[in-house]
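Note that this is a trimmed complex: some chains were dropped, and none of the rest were shifted.
First chain written, first letter: the chains are A and B, and each begins at residue 1.
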Amino acid sequence: MAYATTSAPPLKIPATMRAAVLFGPDDLRVVRKPTPMPGPGEVLVRVAMCGTCGTDLKIQAHPFPNQPPYGQFIPGHEWTGTVVVLGETVDEFQVGDRVAIEAHKGCGRCENCMVGMYTACLNYGSVAKGHRTSGLTTDGGFAEYVIHHVNALYRLPDDVSWEDAVLVTTAGTGMYGLDAIGGYVAGDTIAVIGPGPVGLMTLQLCKALGAERVILVGTRKSRLDLGAQLGADAVVDARQGDVVAAVRSAAGRRGVDVVIEASGAPEAPQQCIEIVRRGGKILVLAYYKQPVTLDLGRAVREDVTLYATRGEGGNNVRRALSLVAQGKVRGRDLVTHQFPLDQIQQGFRILRERESDPIKMVFVP
Amino acid sequence: MAYATTSAPPLKIPATMRAAVLFGPDDLRVVRKPTPMPGPGEVLVRVAMCGTCGTDLKIQAHPFPNQPPYGQFIPGHEWTGTVVVLGETVDEFQVGDRVAIEAHKGCGRCENCMVGMYTACLNYGSVAKGHRTSGLTTDGGFAEYVIHHVNALYRLPDDVSWEDAVLVTTAGTGMYGLDAIGGYVAGDTIAVIGPGPVGLMTLQLCKALGAERVILVGTRKSRLDLGAQLGADAVVDARQGDVVAAVRSAAGRRGVDVVIEASGAPEAPQQCIEIVRRGGKILVLAYYKQPVTLDLGRAVREDVTLYATRGEGGNNVRRALSLVAQGKVRGRDLVTHQFPLDQIQQGFRILRERESDPIKMVFVP
């Protein structure tokens, strides 16, 4: 199956487009806006699909730092689509290329960007200086068209579906974390806590990198079942008994080399400390509503490093996309809900109420 | 299919065993010798199969540094078998466990061993200080029984065949090299020069770690065909035209991120320099008869690092074995010749003359 758009005559881009604009707290409405035009190094993308994540709910509840003003701002930071206009100097892409994205573009001039840590850009939010996070500090993908810089764009092979591509950004988050811990987990035993989109993509990445055994911990049977289908070697229901003991038992004699915390549950960090083997690693990819409490002395005694990474930097979306294209990682199984963009309000209502357990909901403009 | 030995009553170990002893240059003969007994931290293994490599031919031609004396020395450094006697303090294994090995054990007291670089042990060859390389500086696997230290031993899952297990040591060489270059090649394009056992195992390891595209370079069609079966995405016949151009063309726009040189051909290092992309890595796993000539200035100009690794240290045999057990890497397809130990002379004659293109020849005691 091939999804490629035929790139024929120069595309006619309409002067206005439909877009979901945030007008105030929890007031997201689809309106018409002028279609933006790309600057140097940028392209215009016709959005095929834009996913949602927990952050989108937070953004709608209260403004994020460096967010564009109410009445203008288009959220949406996990999207895929087709390049339709090239900005000046762009020869990395052609009109008609289907693309996946990373959300972050660094300023390219701060100390962190200089060493490739651009998801921790010290000029975060400064559009003037060149930083952009699509759908957070600049307009994103809940729209027919969106601008993006080529340094955060990856060409899709023809046989990668939109549903797989829309999850590539999420996979990039897991991959960036795995990169931070060394990227070398072949033969390792890994526990993943939290079968949300990040956890379910990261579990697959671990298997694709050769992990021997991945143990998935969660609270919902449906999620654990999906995890098992996606390659988890064992699943642990956190509602049934002692999580630490259950994971250690599932790990066997080897112990758990790496624990990946993707749940955001307040008790999870302490579980990580108790699960990981001496000399092991903890990778935190989740956010917490409150400060967490954990036995840090044990980490010292056991020589444990705790990595906390943000976003999907450093060529990791490229790597993740390659694993998707190789058929080793699937995003499409996570797309449980699909709506036209015009029904974005209904969609977010379902998300807020966790009705019918949506994993990844996408909007199609 | 399960290969596990039933571990029943205490095994009866015969007082003497058959073993191939090196009596002088190219004078390897199967004789009876006393069966050795393991010391603390060691086990006795009943050899199931012992492979050969180019080094074995060199050892027979002229003695290696720190080699045991003629008339006593049993070569053979790639073997697999079953644990039959446990030395003092050993609880990591049980009698009946099937095992694969790494050949090297460090002294555990030099500066390199202290940081895990024990294949570069500064007390190489000093048995008194604790260093051992099976089949090179101590007796090896061309025998019915062999002693090994538990720190260089890995338990085989039941469904790993002897033929797969005997190649795990070779795979460990590739894996150690991949570890040295960062171990994180998912999505990368890699060229492997030299479809011998190291090259063919390393090619598979690269794919198992998620490499997007592996290009195999060789001179024999049969080897390239085998490489393609084992997962090479493209093959380049080095006898047909410009190798560098052919590899670059097969790599496509991405270029070659990593070149792995496993051929030992004198022109190969320069080809590596010309093939690898700016900022890429070269991994050398081969030995050369003569000094090589290469454009080192180009490596500087292009920010290229050249890694040269020896042996199979640092948990990499464990990782390689896991990939074999997961069914992602196969050794058995490389075992082209199998002889009883008593026919070891005939076997080595075939190897020397490269008769019928043996890839991996094994002897069964």
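We take it that a residue touches a chain if its C-beta (ideal position, glycine included) is under 8 Å from a C-beta of that chain, and two chains touch if they have at least 3 such contacts.
All figures in this text were calculated on a predicted structure; none of them were measured in a lab.
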item	value
Oligomeric copy total, full assembly; chains in place: 2	4
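To be clear about the criterion, only the chains that are shown with their structure count from here on.
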item	value
Whole-Å gap between the CA centroids of chain A and chain B	40
In the complex, chain B residues that touch chain A	175, 179, 182-184, 186-188, 208-210, 212, 315, 318-323, 325-326, 328
